[in-house]
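For this depiction, one protein chain was excluded, whereas all remaining protein chains were kept in their positions.
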Amino acid sequence: MKKYFKVWLQLAHISFAEQLATRFSSVLFLIGKTARFVFFLVFLFSLVNRTGGLAGYTKEQVIIFFLMYNLVDISTQFFFRGVYFFRQKVVSGEFDFYLAKPMNPLFRIMAGYTDFLDLVTLAALAVYGAWFAGQSSIRPDPMTAILLLIMLAVSFLIALAIHIIVVAIGVITTEVDHSIMVYRDLTSMARVPLEVYSQPVRIFLTYLIPIGFMITAPAKALLGLLTPPTFLFSLLLASCFLFLSLRLWRYALSQYSSASS
Amino acid sequence: MKKYLTLAKISWSNGLVYRLNFVMWRVRLVLSLMTAYFLWAAVFGQHQELFGYTRDKMLAYIFISWVIQSLVLSSRSIDLAGIINSGDLSNILTKPLSNLKYWFFRDIADKTLNLLFSVGELAFLFLILRPEIAVPAPGNLGMLAILVLPLATLLYYFINYLFGLLGFWTPQVWAPRFLLFVILQFVAGSLFPLDVLPVGLQNVLNWTPFPYLIYFPTQIFLGRTGNIGMVGGIGLTLVWTVIFYLIVKLVWKKGILVYSAEGR
Partner (left out) sequence: MPIITVKNLTKYYKIHQKEPGLWESLKSLVARKYYDVKAVDDISFEIEEGELIGFIGPNGAGKTTTLKVLSGLLYPTSGQISVLGFEPWKRDHKYLKQMSLVMGQKNQLWWDLPAQESFILNKEIYEVPDDQYKKVLNELVELLDVKDVLNIQVRKLSLGQRMKCELIAALLHSPKVLFLDEPTIGLDVVMQKAMRDFIAEYNKKYKATIILTSHYMEDVKKLAKRVVIIDHGKIIFDGKLKEIIDKYAEHKILTLEFSEEFPKERLEKFGEIDSWEYPRAVIKVPRLEASKRAAELLETLPVADINIEEPPIEAIIRRVFSGGKKQEAKSKKQ
């Protein structure tokens, strides 16, 4: 366990050094990501100020959904950013080195490119979120807080499972970028409460590819809208999904034929 | 002229080779359309009129802006910065070709393909969703309305090309591009019409070229601009296009001087 932490720290350090070397880009990326958040927030505010709510939720709740989306999205990106660079590793054959080392290759793949600037964004998000929540009528009690933390953990596990699946597909077909992009597009659909979408779409996003669940469940927990059945279901869903993803990963490894030059 | 048409043709063939890429791109575009559609359908669930739009007009906006987007915003010029950095620009420079025209005609091939698919997908979606949307009505100056599309296409081409030229000075072009992309996503008016935003913000945005890429053309086709508004807006689009054309010419001249033709 300690070894993994140390390796992760070193990888992150390298990644950070690279960012220093490309300061200009890194700053622009930071600005870009912040802009993306601010723009959509402005849009959302403009929208719900006029409409008073959306799909049965109040103004405040809609914003909370959006803030939760960002929290989950940025945190998962923080931990799994390596997936975005994976294709290159497979094609170049570097992946073979990962397999040959005494370390879980999944860890190396996903945790190898941590972007510390995401911590900046996360901190800013936390500050704003706290301010907004303080202003709102939301008063979480200890029970809600615990539920929230559990659901965040569940989200994390689902995200982990999805990323493992993406990586597994990448190993079999070397097609990573498309799966990841589709994943991002689907998650961005959850910037607003899922009730916005028609039934078939909602079912698809909740049960088939539990992205919607992953994003909105923590928000629901915070807002006290989580029902016991949903809660239990989410635990079940997360564990099944994770289990499936690991099986897929093992299958992918067995099918792997390394890249020739 | 013939050489550029041949170029477009060969670019088209080349594009078809990367079928999977293209299909996935279309999938993502359709997803974004669905997101916008459902969002606005839900928003109008409770309300009759918002931001000056009725439900059918808003949905019409979403669909029309989506089609316009596939014409105006699709592009191959993203390659330009990479080509400069790898030194492959030399292949174009040593031939009797204008780099500006070269990438434009490659883009034309890409835009044509995307436009065709958009129309097809739209027809398909209409069959499934059967949305009630307002019929576009450009009004009397119908001919003039069409003019806005090539202008918007050129405007975006020059902006995009400009970002490609950054390649002369740095290999790290992805970051500025990302910023442009983020800005375009919200300011050009593809997810929502700019009327949603506070008036103060709209006024600021009207001083930038971005609304003239998608928002303004869509407004023309929805018949919401009125004749004076349309002519005025097209005039402004023309002004922006010329401005960016001049900037591009200037930056190109400077860039060529620093070009080292290196890189492998």
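Which chain is which? They are A and B, in the order written, and residues in each are numbered from 1.
What we mean here is this: a residue touches a chain if its C-beta (ideal position, glycine included) is under 8 Å from a C-beta of that chain, and two chains touch if they have at least 3 such contacts.
What you see is a predicted model, and the numbers here were worked out from it, not measured in a lab.
*Asks:* Based on the whole complex, identify which of B:K3, B:H47 or B:K249 touches the chain you can't see.
*Replies:* In the complete complex, the chain left out is touched by residue B:K3.
*Asks:* Using the definition of touch stated at the top, determine which of B:V119, B:I146 or B:I256 touches the missing chain.
*Replies:* B:I256
*Asks:* Give me the subunit B residues in contact with the hidden chain, please.
*Replies:* 2-3, 6-7, 10, 13-14, 17-18, 87-88, 90-91, 93-97, 256-257, 259-261, 264
The rule is simple: only the chains that are shown with their structure count from here on.
*Asks:* Could you give the separation in Å between the centres of subunit A and subunit B, each centre being the mean of its C-alpha atoms?
*Replies:* 29
*Asks:* Across the complex, what residues on subunit A touch subunit B?
*Replies:* 22, 24-26, 28-29, 31-33, 35-36, 39-40, 42-43, 46-47, 50-51, 53-55, 175, 178, 181-182, 185-186, 188-189, 192, 195-198, 201
*Asks:* Show which residues of subunit B lie in contact with subunit A when the two form their complex.
*Replies:* 20-21, 24, 27-28, 31-32, 34-35, 38-39, 42-43, 45-47, 50-51, 170, 172, 174-176, 178-179, 181-183, 185-187, 191-192, 196-198, 201
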